[in-house]
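Removed from the display is one protein chain of the complex; every other protein chain stays in position.
Chain naming follows the written order as A, B and C, and within any one chain the residues start at number 1.
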Amino acid sequence: MKAAPFAYHRAESAKEAADVLAEFGDEAKVLAGGQSLIPLLAMRLTHFENLVDISGIPELQGIDRVDDEVVIGAGTSHALVGMDDEVAESVPLLTRATPHIGHFQIRNRGTLGGAIAHADPAAEFAAVALTLDATIEAASSRGDRRIAASDFFTGLWENALAADELLRAVRFPVWSGRTGFAVHEFARRHGDFAIAGATVAVELDAEDRVRRVAVGLLGLGSTPHRGTPAERAVTGRPVSDIAADEFGRLALSELHDIPADLQGSASYRRRVGAAMVARAWTDATTEALDA
Amino acid sequence: MHELPVAVSVNGRPYRGTVEPRVTLADHLRENCGLTGTHLGCEHGACGACTVLLDGQAVRSCLVLAVQADGREVTTVEGIASGEGELSPVQAAMRECHGLQCGFCTPGFVTSITALLADNPDPSDEEIREGLSGNFCRCTGYQGIVNAVKRAAERINEGAAP
Amino acid sequence: MELNNEFRVAVPSATVWDVFTDVERVAPCLPGATLLSVDGDDFTGAVKVKVGPITVSYKGVATYQEKDADAARIVLKAEGKETRGNGTAAATVTAQLKDEGEATTVVITTDLAISGKAAQFGRGVLNDVSGNLISQFARSLEAELLGGATTSTAPTSTAPTSTASPTATTPTAAQPADSVNLLKVVAVPVAKRYGPVIAAAAAAGVIGYLAGRRNRTAAPTPSAELQALLTRLLA
Partner (left out) sequence: MTGTVAARYAGTRVPRVEDTRLLTGKGTFVDDVQRPGMLHACFVRSPFAHATINGIDSRAALALPGVHAVFTAAHINPGVHEAWHAVAGRDVPDTPRPPLAEGEVKFVGDPVAIVVAESRRLAEDAVDLVDVDYTPLPAVADFRKAVGSEVIVHEAYPDNVAGGMGGMPPDEELFASAAHVVQERIYQQMYVPVPMETRGIVVEWTAATSELTIWGSTQTPHELRAFAARLLGIPAQGVRVIVRDTGGGFGQKVVPMREDMSIMLAARQVSAPVKWIEDRRENLMSAGQSRHVDGTVRMAFDADGKILAADIDFVQDVGSYPTPYPVLTTAAIGMFFPGPYRVPKASFNYKTVFSNTPGLHAYRGPWQYETLTREMLLDIAARKIGMDPAELRRINILRGDEMPFFNPNGMPYDNCAPADTFEQAVKILDLEGFRKEQAEALAQGRYIGLGFSAYIEPTGAATGNLATEGATIRMESTGKINVYVNGGSAGNSIETTVVQLTADVLGANIDDVSTIQGDTAVTPYGAGTQGSRSAPMTAGAVHEAGAILRGQIVAIAAQMLGADADAIELADSRAVLIGDREKSVSFADIAYRSYYDPAQLAGVSPTLEATARFNSQAMIHWANATHACTCEVDIVTGQVRLTRYIVSEDVGPMINPNVVEGQVAGGTVQGIGGALLEQLAYDDAGNPIASTFVDYLLPTATEVPTIEFGHVEIPGPGVGGYKGAGEGGAIGSPPAVINAINDALAPLGVTITQLPATPAKIIELIEEQAEGTR
């Protein structure tokens, strides 16, 4: 299980990385943490003539609070995201999602940008980005642009970046007020890709009514999804009126591409997904009520 | 494909050489540095046998390219015991608790547990099991390994260096 | 694995027949396909399947096994080998045309056999990929048929999962993300020429896509039950 030969470019800056991508286009691939890419190369399930290593680029590292957003550099490792106080304070959903990602040896190498760019439907950070309507910063030699998370995940392992674009950073909106956050997922073993999972962020008003709520769904399609019908249904309603199980079922009611594999049928995933949403909803609202 | 220069410090000793970019850190350690204590159990990042410390952090050396380790510090299982060969608290606890049988996965457990206890010297049972869940062992059923982590933690809390 | 796609186009079946029997026009409709040589009903080509970081390239031969004008059936058989690695892909594509005067319903049945690493990849990936590939093939064919036109008739489908109106308007279904993406990846020329058509075709694609997966995908909650859920929620 050894990778086929490729050329290696160690980029010192985002610009340098973007230039290499511009030069080679489809024949180049960005190497960040490598925790997904290197196995695919080793198994010879894929091949690129050129790898552009961005793991050593200082400007892609780090976590900053900018106004009402937390901006996380693409090269920041899962481990750093998981232990960062600013993140824990302002984007707790990321902090709570981190322990579900693989194992600590993987989290030490894997990067937030890599996880989101890889766009695995079961990737926790991708789901959190979608849940919180984060913004993805893309850089290329043609210039920079911002992509809404809702437009970013375009298919199984596919994203909205052009071949010459680099994911530079992700901007996560900070929710304030009476908020609650929870992540629940179900995997065969600790650290495995989730069979189904849910991320829930909720904000309540002074009368315990749902001011806003966002539900992210993992492992329940070709991309991470939002539980839009459930969100729509409960917004403005008192928490006490909402049955968690119904909320969970409703969150999945419009999913049509739930996968089936060795680990379970689509209907099984639907059942588990609904349960994870219900459990996350219960935890998140409990937290918000206490806030 | 042309080779690139790589300079790594492994267990405090510098190793210079040139490698193909596709060579993993694990293969580089085994083939070019003569350090065969790091084992390959799957080569796709699942089993944990190849775990080493890269700048002090536990990583899968099968999921790191040798060229990515250029200019960095690597600690392998060969570098865990003292220079005089005295077992570290983790190694000693593994032996006392029958934490290994065939020994193939052992280097990955030793390095992982060493990093685990450096981060969290007083882990709960749940933290121990979660911390071990990225390393496969097919011989022990994990019983002795879990006990070894507890014992090593006691040792370290009594003042031994991890 | 058998994949089923069906669509209806406002084009007489004679036109459809002409397109389907012309490899120069059919081949480009297969995502990532390039035609290398044509020799009567035999031809050679290459297909590059790309799913995110995974790329599998096949090179191989194809032939028209059947061009039955009376039965309005075309059977195309293709076999390819991976250009890297030892995997293979073989497909028998049967197109059945139903003449409906000014319109034609096309039923495409694909019997796909893949071997090698691609066939061993877990997490149900192969199904997703093939499903996308073939539904995209069908959509591109449809676009090719509608060449130049700016509108297409509303697609129909026999799939039990077909609930076009309620779902097509929802975000999840209005963006059959992977197929749109396949457009980006492999069918750019087509997309450029027939942008608006593709959009409509894409919606049809969702249905074809679901049809291809009918055995694996639970029926979406019908809007009636949706209402029921809502009322119970807010009771």
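Keep in mind that, in the parts below, a contact is a pair of C-beta atoms (placed from the backbone, for glycine too) under 8 Å apart; a residue touches a chain by one contact, two chains touch by 3 or more.
Here the structure is a predicted model, which means the values were calculated and not measured.
By the document's own contact criterion, which visible chains does the hidden chain reach in the full complex?
In the entire complex, chains touched by the missing one are A, B, C.
Which of A:R145, A:H190, A:R212 or A:R237 sits in contact with the chain that's absent?
Counting the whole complex, the residue in contact with the absent chain is A:H190.
Using the touch definition up top, pick the residue from A:M43, A:A115 or A:I136 that touches the left-out chain.
In the full complex, the listed residue that touches the missing chain is A:M43.
Touching residues of subunit B against the unshown chain: what are they?
Residue positions of subunit B that touch the missing chain: 20, 22-23, 30, 35-44, 46-47, 49, 76-78, 80-81, 85, 87, 91, 94-96, 98, 100-107, 110, 128-130, 132-146.
Go through subunit C and note every residue touching the omitted chain.
Spelled out for subunit C, the touching residues are 84-88, 90, 113, 115-116, 119-120, 122-123.
Residue-wise, where is subunit A in contact with the chain that is not depicted?
Counting only subunit A, the missing chain is touched by 1-5, 43-44, 186, 188-193, 195, 262-265, 268, 271-272, 275.
Methods note: only the chains that are shown with their structure count from here on.
Using the definition of touching given at the top, classify the network of chains in this structure as line, ring, star, complete or other.
Shape = line; chains linked end to end, path left open.
What chain is most central when centres are computed from CA atoms?
So the chain nearest the centre of the shown protein is A.
What is the distance, in whole Å, between the centres of subunit B and subunit C, each centre taken as the mean of its C-alpha atoms?
49
Please work out the Cα centroid separation of subunit A and subunit C, and write it as a whole number of Å.
So the centre of subunit A lies 29 Å away from the centre of subunit C.
Find every residue in subunit A that makes contact with two or more other chains and list them.
4, 43
Going through subunit C residue by residue, note those that touch at least 2 other chains and give them in order.
In subunit C, nothing touches at least two other chains.
For the complex, give me every residue of subunit B touching subunit A.
Within the complex, subunit B contacts subunit A at residues 1, 4, 20-22, 24, 27, 43-45, 48, 51, 54, 57-60, 62-65, 67-68, 112, 115-116, 129-131, 133-134.
Which stretch or stretches of subunit C touch subunit A in the complex?
Its residues touching subunit A are 51-56, 84-85, 117-118, 121-125, 127-129, 132, 161, 167, 170-173, 175-182, 184-185, 206, 209-210, 213, 216-218, 220-221, 225-226, 229-230, 232-234.
Along subunit A, where are the residues that touch subunit C in the complex?
4, 29, 36-37, 40, 43-47, 118-119, 150, 153-159, 193, 221-223, 225-226, 228-229, 233-234, 237, 241-243, 246-247, 249-250, 253-263, 265-267, 270
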